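Complex shown without one protein chain; remaining protein chains in place.
Labels run A and B following the written order; every chain starts at residue 1.
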């Protein structure tokens, strides 16, 4: 029962968030300079006839709530309109660009986990030592470096000067793609990994000082048992909490990183669309961002349900 | 360490204030014949594509790079701390309502919204700064509120209420000093956040007219010159990085030393 209430509440919040986000994005069309007709016409010359045609086609004479409801209904059916710039359906435009961004995000996520978790644990184990100070300082720095600045520095160092990696593009074959995406993924992963390092270190330190871990050792439990069912499971909880933050970093970070490395992913698409005032594409991308945020947060809630009996039995919100 | 960090920030602030007098050239003066040249005695960090002096442009950009983030930090910290204190101390319906809004705002993909709003509406730093203040404040509210909720249950806060002190006095004279480490850390975090976000926006070419002497924009406009004069885009990128790191580290240190000072 408690599980259902919890899920219900979270779903409600998700719907509310998407509602607000969609209303905001739809409102963009009205707020854009030149008004909606101009935006939807794109760069084409406007005559009274074309304007009337546009008004007719997009039902611009209906009251705002009605138009918004119609647009939302279409969006829910997967119809996100047509790109003003390329004249293709928005869904096709996005599907074209998705693989690059998805590959980049996945690569960065792997780097984040592979580097962040061990580094955080290592820092906690060597608490106060040189290594810990180094890792802590490094993670703080990585957390504050803007991803585009890091991109430029990496690009100059490893691509221009050392020539280890390509400067531009995303490659065709799988191996090419991996080498092309390495530097961007590092730039994207730095801040996320730093977040994981800090969270992991704090969780491990909390754990090391916890009575229940001492009590487990005092009962002479085997090392493996202490590590798995005590240390890892309990440390997973606080690390899980930053999952949402990681995702936000991933989403916005990829916009900058794609720009810096000249990758043609969703981030580049967004910037292009913003520049060309291609509002239908912008709307779709913002909605997509919102849906991803909501979906990942729901996944994290589910993970909590699985790991933590207190949440499962409704003892904690 | 702390002295070094403060020195870094102080130096940049000094450059921002004295920039126009320190700059060897007019930041907008072009020397097309020179083009993108590497460092020389005349141009320490070389010139950009239009032959403009990189050092002068960096100095010219320092002012806006620091001023707007400081403004954002002051605004969000003041508003976030006051609302957080009020919400946590008074609880009740104000708190419930505020928290709904805050939860919603925090769940938003903030920078994405920022890019889109500023990109579509245009208008230089103005909209960006306003939007950023709106985006950063909820986080501050939430942190200060949760600390206030914990502090108000402690015996000293109950004693203050038992003594019949006015709520304003309890909030600002009793609770606030005990939240100081967090408030200071929050302010520095907001500063870094705003610095990085503003530079990021100009890097994306969003919000500023081309050619403005702005660190983020310089990184973007000169990144094609990495083989001709790499300094034209590396120097501003490094500057943003150094200032952001210094502010973050300073915030971290301030938090640690201040929370050690008071006994909880």
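The criterion applied here is as follows: a residue touches a chain if its C-beta (ideal position, glycine included) is under 8 Å from a C-beta of that chain, and two chains touch if they have at least 3 such contacts.
As a convention for this text, contacts and distances are computed from a predicted model.
Would you mind picking the UniProt name of the chain not drawn here, from "acetolactate synthase", "NADH-quinone oxidoreductase subunit H", "Peptide/nickel transport system ATP-binding protein" or "Cell division protein FtsX"?
"Peptide/nickel transport system ATP-binding protein"
From the list A:202, A:216, A:245 or A:298, pick the residue that touches the absent chain.
Among A:202, A:216, A:245 or A:298, only A:216 touches the chain that is not shown.
Give the residue, chosen from A:192, A:234 or A:283, that touches the chain omitted from the document.
Of these options, the touching residue for the absent chain is A:234.
May I ask you to list the residues on chain A that touch the chain which is not drawn?
So the residues of chain A touching the missing chain come out as 127, 208-212, 214-223, 225, 229-230, 233-234, 307-310, 313, 315.
Across the whole complex, list the residues on chain B that are touched by the chain not included here.
Residues 154-156, 158-165, 174, 177-178, 180, 262-264 of chain B touch the chain absent from view.
The definition used in the following text is that only the chains that are shown with their structure count from here on.
Suppose each chain is reduced to the average of its Cα coordinates; what separation in Å results between chain A and chain B?
That gives a centre separation of 22 Å.
For a test of understanding, state which residues of chain A touch chain B in their complex under the given definition.
13, 16-17, 20-21, 24-25, 28, 31-33, 137, 140-141, 143-150, 152-153, 155-156, 160, 167, 244, 248, 251-252, 255-256, 259-260, 270-271, 274-275, 277, 279, 282, 286, 289-290, 293-294, 297
Along chain B, where are the residues that touch chain A in the complex?
Within the complex, chain B touches chain A at residues 103-104, 107-113, 115-117, 119-122, 192, 196, 199-200, 203-206, 216, 219-220, 223, 226-227, 230, 233-234, 237-238, 240-241, 244-245, 247-249, 252.
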